[in-house]
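Before I ask anything, let me first share the structure, which is written out below as structure tokens.
Our next item is chain A:
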Amino acid sequence: MSEINKRVGFYPGCSLNGTASEYKTSVLSLANAFGIELEEVPDWNCCGATAAHNLNKNLSLALPARVLANAAEAGMKDILVPCASCYNRLALTLHALQDESVRAEVEALIAKPLDAGIRVMNMIQFVQEYIQPHLDEKIQRPFFAKTACYYGCLLVRPHEVLHFDRTEDPQSMDEVMQTLGVGTIDWPYKTECCGAGLTMSRTDLVSKLSGNIVADAAERGAQAIVVACPMCHANLDMRGQQSSGKDTAPIPILYLSQALGMAIGLDEKQTGIGHHLTPVKPELLCAKQPEQIVQPEFKKEV
Partner candidate 1 sequence: MNHEAQLASKIATETNIIVAKCYQCGKCSAGCPLATDMDVTSSAILRLLQYNTEATDTEVLRSNAIWLCLSCDMCYSRCPNQIDIPGVMDLLRQESVRQGCTNAAARNIVRFHRSFLDVVQQTGRSFEMGMVLDYKWRSKRWFDDLALAPRMFLKGKLRLLPEVVKKRKEILRLFKRTLFLRKNV
Partner candidate 2 sequence: MARIGVFVCHCGENIAATVDCGKVALQASKLPGVAVAIDYKYMCSDPGQTKIKEAIKEHNLTGVVVSACSPRMHEGTFRKACSEAGLNAYLCEMANIREQCSWVHEKSEQTTQKAYELVRTLVEKVKLNHPLDPIKVPVNKTAVVIGGGVAGIQASLDIANAGHHVVLVEREPSIGGHMSQLSETFPTLDCSQCILTPRMVEVAQHPNITLYSYSEVEAVDGFIGNFNVTIRRKARYVDEKTCTGCGTCTTKCPTKDIPNEFEQNLTTRRAIYVPFPQAVPNKPVIDREHCRYFNTGKCKVCQAVCPIDAIHFDQEDERIQLNAGAIVLATGFDIKRTDFFPEYGYGKYPDVIDGLQFERLASASGPTQGEIRRPSDGQIPKTIVFVACSGSRDAAKGIPYCSKICCMYTAKHTMLYKHKVHDGIPYVFYMDIRAAGKNYDEFTRRAIEEDGARYIRGRVSTIFEEKGQLIVRGADTLLGGRPVEIKADMVVLATAAIANTGAATLAQTLHVSYDAYHFFSEAHPKLKPVETNTAGIFLAGACQAPKDIPESVAAASGAAAKVIGLFSNNELTRDPLVASVKRTPAPPFSTCMGCMMCVSVCPYQAIGQEEIRDRQGKVIKVIAYINPGLCQGCGTCVSVCKSKSIDLEGYSNLQLLAEVEASLHS
């Protein structure tokens, strides 16, 4: 365990506490390995996700605003938001609050003061700033499998608000993965939507969209898809294989934090790769652990 020398705010969001619990585990393990303490925003609430902005504009601003207000109250400056959807909503809210009249209205709704000095970071940004500077020295299991980095819609769009990477053919996640030892593929579905929140109400459409994404990555030689969003993960992991129908084994979907965790030698419990619906076989992806041969625990398929 490294010494804890940094504190960063942390907004897990509802997914990380629920169906994407392994994402949370891997993020915490990863942060810990680099001496970063992630402090949760006190009494945080749901950001509203898709449902709020579809049905009520004020609600879609007020819910994230309460989170930001609570963070400000706790003296936080940087907040890691591993879920791309939450990240997007929080960033959009911060942007909207730059307008004085909007800010006044929202402050009245949540009855709390809002501080403009907060910065929300997505998983990739967090890695770039806090992890990557010290990554090289910690790599124990370099990757040899080619991966496809899937950004989805909400990490890079709208650019005018997020100012992160670029909207066409982004490279930030690719560069991180390349540090782990292997090339990433160039592919056209990098930022094509997986189907997002329609996963229950229009499963057919999500299957189509996610299926196309997984099929394309596989056809271009990727052996895993790396994501930075629990919604994308769920859709690609659950639905993506439903429509592929290929003879080849379905390719696993990894969270960026899991890939990094694997590379620096964290075990399966720490990375949480056993919780996926599509099985992950580390020995197909990265080199063996140098000191000891760890037999990964596999949970049997149901």
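How were these candidates chosen? In short, all candidates are chains of the complex that A comes from, given by their letters.
Please note the rule applied: a contact is a pair of C-beta atoms (placed from the backbone, for glycine too) under 8 Å apart; a residue touches a chain by one contact, two chains touch by 3 or more; residues count from 1.
This is a predicted model, so every value here is computed, not measured.
Going through 1 or 2, you find that the chain touching chain A in this complex is 1. In the complex of the two chains, the chain A residues touching candidate 1 come out as 14, 17-22, 43-46, 48-59, 62-63, 66, 109-111, 153-154, 157-159, 167-168, 191-193, 195-198, 200-203, 205, 209, 238, 275-277, 299, 302.
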